[in-house]
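Note that one protein chain is taken out, while the other chains of the complex remain in position.
Think of it as A, B and C in the order they're written, each chain with its own count starting at 1.
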Amino acid sequence: MEHTSDAVKERRGHRRVQDERWRTSLTCIEPNKILLRGYPLDEIMGRLTFGEAIYLLLMGEMPTPGIGRLMEAVLVSFIDHGATPPSTMAARNTATTGAPLRACVAAGVLGFGRYHGGDIESCMQFLDAGLVLVRNGRSYKEAADEIIERCESAGEAIPGFGHRFHTRDPRAARLFQMAMELELEASHVQMIRAVEMSLRAKAAEGTHVPPVNIDGAIAAVCGDLGIPPAVANALFIISRVPGITAQAQEERDREQPMRQIDPKDHVYDGPMQRRLPERRK
Amino acid sequence: MEHTSDAVKERRGHRRVQDERWRTSLTCIEPNKILLRGYPLDEIMGRLTFGEAIYLLLMGEMPTPGIGRLMEAVLVSFIDHGATPPSTMAARNTATTGAPLRACVAAGVLGFGRYHGGDIESCMQFLDAGLVLVRNGRSYKEAADEIIERCESAGEAIPGFGHRFHTRDPRAARLFQMAMELELEASHVQMIRAVEMSLRAKAAEGTHVPPVNIDGAIAAVCGDLGIPPAVANALFIISRVPGITAQAQEERDREQPMRQIDPKDHVYDGPMQRRLPERRK
Amino acid sequence: MEHTSDAVKERRGHRRVQDERWRTSLTCIEPNKILLRGYPLDEIMGRLTFGEAIYLLLMGEMPTPGIGRLMEAVLVSFIDHGATPPSTMAARNTATTGAPLRACVAAGVLGFGRYHGGDIESCMQFLDAGLVLVRNGRSYKEAADEIIERCESAGEAIPGFGHRFHTRDPRAARLFQMAMELELEASHVQMIRAVEMSLRAKAAEGTHVPPVNIDGAIAAVCGDLGIPPAVANALFIISRVPGITAQAQEERDREQPMRQIDPKDHVYDGPMQRRLPERRK
Partner (left out) sequence: MEHTSDAVKERRGHRRVQDERWRTSLTCIEPNKILLRGYPLDEIMGRLTFGEAIYLLLMGEMPTPGIGRLMEAVLVSFIDHGATPPSTMAARNTATTGAPLRACVAAGVLGFGRYHGGDIESCMQFLDAGLVLVRNGRSYKEAADEIIERCESAGEAIPGFGHRFHTRDPRAARLFQMAMELELEASHVQMIRAVEMSLRAKAAEGTHVPPVNIDGAIAAVCGDLGIPPAVANALFIISRVPGITAQAQEERDREQPMRQIDPKDHVYDGPMQRRLPERRK
């Protein structure tokens, strides 16, 4: 959502505006016509997926097919993480009072605090700091060592590494693999790999080194796609809303109102592990 | 999100649970493993779109390719409707105070009140009431006349018809066309068509008859896909979150803090109308 | 917040308005002047308590000293109910993610759903239904029997009776006592007493009869003060905000981020029971 001078905008085929009204460049509404970033919404329906339309809306241009696929994977990777995240608990506690679904979703979204999902933005800044060093002549390894050192001397955790539940985050591995196969990985992925290697080299033998988590993987992949941190943050919020919504809806459907919800006391009773149908592979 | 007996669940390959813990059937979290409705999340990444994963999460099963395409169109159709909806205004007014993006999104979601998006659920109930009459022997025309009459004698507007801005909603037309081409239209679409014809027949000559709006189209299409009203309501919330997010982010990027926002005083300065690239048609 | 004709308003000393602008009668802002319902805010400061100012803002007129005292008691009665209500849990789950205090408060307020505090409004309607019967000639006892019968045949709980924790709600008893001492009890309190007696008479011997709870007491007292149900609902929201705020703030101060919060697993470690200082009695 970069905003450029009027002259540049006009050259690019943007509508010229000269009055004092406030401006929006997202969606144009006229009688019987809706343009999303210039494209008629009814023409987009059936031709762009929801994930591609989200990219178009946030970034201003249609994604290439490869970027579109990676975008879908980023959005899918965060869609839900079970019943225990505090944001999900906030949504379920709201649902149990009989509040309408939108109130539950809002309560859940409010739980994306500094410690929950905030790592994407700080990991992007962390990697960017490393890439500044690389542009100034340092090797990736040297840059990684230096930004790790900065974190450690400030007493901060390395953003994008480690997870409460997982010792190896399956989502991160898959996202890196897709970025490689789609030939969309670049300096940010290289930088986070260098950080991972430095962390391993520094660890005492036998120590568990926290691996890249999904926040770190999204940060690196979004960085390589040229997505600014604020938009990556927006993607994170958008991607988890379906999970929060489904969890709140399940609370309404399956549980008694006004119950006291212990996040640790639940059990999964859904389908056992199953394989994707052949045509999906 | 229908919930069935333990015996039935077990036959269907659901995990057996016999203790007192509370239960969830959405997402199974184990160390280094995340199952979404039974499918490993990392296998879904790159194979299902975000829209298909939303369907899987809410409905419990993978969509067929046709249902998947219709689902994407439903989600895209609602993605944004410009700067003026009150929900968007709530998000922008929150953004102008310097609140974080997630607070703006939550404020926006809270503005999906009874008069804003609520029509989907009430239109589904309205169509279902008509279909009960059809199953009891009435023709579609007779059923349409009767449910219209019920609304009118209760002094209520016909849900799913008419729009503040549009006399012919381009999104509704496109959704019906897609449902037809994908051979997914059934009794709900037939019912809403019958209501539309009855309204036209009853209108005095020269009167404008409000056409089916996007709420009505989504209600009919979701009805024909077997999506329950509560899930259609969830889809509506999910689909508009990207628009609210982008609008709040634009407010943060382009405008001065603490401004007084008149929704009528804005102008679109984005790209002029453009065509989809050839490969997208 | 009743709204009357322009002629009546003018007679009452309201500002005359004849143009097309939208109108508010709450607070007048002019340079260096703030009028709350006509009273200069700086003159009110130090002369009205917060509770009295809340009454003035919501009802439009200054409370009498007696009504002011009862209003304070209503607001104090609901100020907090410990760590377990789902609204408080929603606020604490939001706080544990590192979200700012206002986000926690908003998440908590969203948890005043139908089953949590909603009883005030429905109890007021329940008592009003009884009082209609009384005005039409029925005795209080007959009216009580009839409205109880209506609830029971509709399969609904009697609103304003029973509590998860308390078999005798100390707040309700105190509120009734104050209303009596201040000579502010009238037909609504009489009605709820009649309902209580009917419930006892109908109960099998040895059965526990759920007593009036704080929702019921507030409903009866507010009814007798002429406070409309919508304003009583507003009072309920306002009164619990300090509790939610304090609970969220305590979570931020005392607990680790991103913890899993079991509402049943906590213990009180504050001051042991103590007496009010002499001057306060």
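Simple rule for what comes next: a contact is a pair of C-beta atoms (placed from the backbone, for glycine too) under 8 Å apart; a residue touches a chain by one contact, two chains touch by 3 or more.
Values in this document were obtained by computation on a predicted structure and should not be read as measured data.
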item	value
Per the touch definition above, residue among C:I67, C:M89 or C:V105 touching the missing chain	C:V105
Chain not shown: contacting residue from B:T84, B:Q125 or B:S187	B:T84
Residue among C:L57, C:C151 or C:M258 touching the omitted chain	C:L57
Interface residues of chain A (partner: the chain not displayed)	99-100, 102-103, 106, 110
Residues of chain C in contact with the chain not shown	1-3, 9, 12-17, 19, 21-29, 31-51, 53-54, 57-58, 60, 62, 69, 72-73, 75-77, 79-84, 101-103, 105-107, 109-110, 112, 165-171, 173-175, 178, 230-231, 233-234, 237-239, 241-243, 245-247, 249-250, 252-255, 259, 261, 265-277, 280-281
In chain B, positions touching the absent partner	84, 86-87, 89-90, 93-100, 103-104, 106-107, 110-116, 118, 164, 257-258, 260-265
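Following the convention adopted for this analysis, only the chains that are shown with their structure count from here on.
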item	value
Centre-to-centre distance between chain C and chain A (centres being mean Cα positions), rounded to whole Å	41
Computed distance of Cα centres, chain B from chain A, in Å	23
Residues of chain C engaged with two or more neighbouring chains	99-100, 103, 106, 110
